[in-house]
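See structure below.
In this view, the complex is presented without one of its protein chains, the others remaining in place.
Chain naming follows the written order as A and B, and within any one chain the residues start at number 1.
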Amino acid sequence: MTIPPQALFSQLLIGLINGSFYALLSLGLAIIFGLLNVINFAHGALYTTGAFVAWFLLQYAGLGYWPSLVVAPLVVGLFGVLLERTMLQRLAKLDPLYGLLLTFGVALVIQGLFRIQFGSSGQPYEIPDALKGATDVGFMVLPNYRAWVIVFSVLVCSATWYVIERTKLGSYLRAATENPVLVRAFGINVPRLVTLTYGAGVGLAALAGVLAAPIYRVSPLMGADQIIVVFAVVVIGGMGSILGSIVSGFSLGLIEGLTKVFYPEASDTVLFVLMALVLVFKPAGLFGRVT
Amino acid sequence: MTAERTAAPPVVRTAKDRDAIAFGVMAALLAIAPFVVYPVFLMKALCFALFACAFNLLIGYVGLLSFGHAMFLGGAAYCTAHAAKAWGLPPEIAILFGTAVAAALGLAVGALAIRRQGIYFAMITLGLAQMFYFVCLRAEFTGGENGIQAVPRGRLLGFIDLDGTMTMYFAVLAIFLGGFALIHRTIHSPFGEVLKAIREHEPRAISLGYDVDKYKLLAFVLSAALAGLAGATKAIVFQLASLTDVHWTMSGDVVLITLLGGLGRVYGPVVGAFVIVALENYLAPFGSWITVIQGGIFIVCVLTFRQGIVGEIEEWRERARARSARAS
Partner (left out) sequence: MNQRETTTRPALRALACIAIAALLSSAGGVGCKKDSAGGAGPAGSTTTESAKIAGNAIRIGVLTDTSGLYADLAGQGSVVAAKMAVEDFGGKVGDQPVEVVFSDHQNKPDVGSNVARQWLDVDKVDAVVDVPTSSVALAVSEIVKQKNKVLLASGPGSSELTGKQCSPNTVHWTYDTYALANGTGNALVKTGGDTWFFLTADYAFGQALEKDTSAVVTASGGKVLGSVKHPLNASDFSSFLLQAQSSKAKVIGLANAGGDTINAIKSASEFGIVKGGQKLAGLLVFISDVHALGLKTAQGLDLTEAFYWDRDDMTRAFSKRFAEKHKGAMPTMVQAGVYSSVLHYLKAVKELKSAADGKAVVAKMEELPTDDPLFGKGTIRKDGRKIHPMYLYEVKAPGDSKGPWDYYKLVREIPAAEAFRPLEQSECPLVKK
């Protein structure tokens, strides 16, 4: 079966774009899980919120795409901080499954509220003028905005990785993940660190939302199905590993793209099949550490 | 757990007696209900109650939260619908077929998921259920977005025509009571005791020599099979099997029902099912408000109402009993 190079490369590119979102979202999840031991089911809904905040800013405050990239994550991050302080903290001593259920409830509320207001179709969000148009790169016509998505995600992921692995703040975070009591004994305000971490993780989700707004349509359901795939990505990559989530995110996006070319019927399920395989042969995930 | 009073002549009611009375009351209430309340609504509630009881078996007595139980409900629904419509099988065979498929699916999924616990288990079941959803979406026989429609109700055992609403209702009631009784027997059997021991302290159970994985897997398969029974029955009652039955929101629904009703309480899921189905019915024209309210119930229950309705009632009765015991 000969695949024309154009088809192959364009699907790979789309795969890479999807992968960028997987990477950004699983990064946020991994950070939150690492420190809070909570599976943030609300991650998808907060990703949706980020996109809607960007849309709101455009509609009512006249703030375009570029300021939204900063403002939306901040707004949603603040909301995340509030959420953590008022609700998640109460569950810290309980079985982490309660945290899962709580965030699931939050996800439903957010999704439902958006749906009430906006119906289940999407709101349009314009691609920013600077990134409109496409470039002919020979084997395909590459829309500029989609190229930007890949570049920006790589930048953000690298920056996040750097902060966590190479800075002082990151070292506190990693230490608190291993042994919060000891870190507290050293005088670090661990609860505050936890709250801020949740806010940061959530902010990353919102950032992904703003990034997605021009291409995926701002719709209340955009996060819901996306998040389950991201869960599979996180299981494959290994929970709690930062590098693991980034690498798995991008590569799984590519794998999905490849599947679309060679065996399109399986493209929805390939990631879950991989997840099942990883569970059989390496339950901790490809980059995970056995806890 | 005997209740002894020093004042009145001792009425020694064993737990077994209380259970029998409770079961009898529930059966009686459900038997007269269709004459007062819309039977189709009741049938829906009963199917969900059975589904939730099956789910509760896993979470309440084994301690495993499955976030993918919809695949058993929906998988059985599709198979039963197909068996009844395309193969023309009578309803009892079609339902048995659906249940068997769900059990087999439970074996496959369980074998994979049992390897992990807690949150990982939840996420694995979610992922596998989502995979199953996409398989159902693509498969020819499920009809994709259209679902399998116009499933014939048929004649039960060859002569009971299920097209009549009341006849169908009592068939569903019989199935529900049977499933419920089975779960009850399982919980109060030696097998159930081992499950509880595993939930309380797994390493200890292992050290006592129990093959923990096998017990967990068996419980998982049983739970899957009963969830399948609920789904198969639902397909015959509503004559439709659709993607909604395998969607993750259905998995979320059963968690909500059980959480609201009371995790690990025998009657919890039944109460929860009736409340949630009633809620969904009442708010049907305002579809999205259902989602918001469900989310709200999750949040409230997790933060302040972890015992669920039945749990709170039972605790209140315990405290009342303790108070009267202290007073006397």
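Convention: a contact is a pair of C-beta atoms (placed from the backbone, for glycine too) under 8 Å apart; a residue touches a chain by one contact, two chains touch by 3 or more.
Bear in mind that the values here come from a model prediction, so they are computed numbers and not experimental data.
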In the whole complex, not just what's shown, which of B:179, B:264 or B:295 touches the removed chain? B:264
Touch criterion as defined above, residue of A:45, A:58, A:97 or A:275 at the omitted chain: A:97
Hidden partner chain, touching residue among B:158, B:190, B:209 or B:285: B:285
Among A:134, A:155 or A:169, the residue in touch with the chain that has been omitted: A:134
Residue numbers in chain B that touch the chain omitted from display: 36-38, 40-42, 59, 63, 65, 137, 144-147, 149-150, 238-240, 242-245, 260, 263-264, 275, 278-279, 281-282, 284-288, 300-301, 303-307, 309, 311-312, 315
Write the list of chain A residues that the hidden chain touches. 4, 6-7, 10-11, 14, 93-95, 97-98, 115, 119-122, 124, 127, 134, 141, 143, 145-146, 215-217, 219, 221-222, 257, 260, 264
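FYI, only the chains that are shown with their structure count from here on.
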Chain A to chain B: how many Å between their CA centres? 33
List the residues on chain B that touch chain A in their complex, please. 65, 112-113, 115-116, 118-120, 122-124, 126-128, 130-131, 134-135, 137-138, 248, 252, 255, 259, 286-299, 301-303, 306
Could you list, by residue number, the parts of chain A that touch chain B in their complex? 39, 87, 90-91, 95-98, 100-102, 104-113, 115-116, 228-229, 231-232, 234-235, 239, 265, 268-269, 272-273, 275-276, 279-280, 283
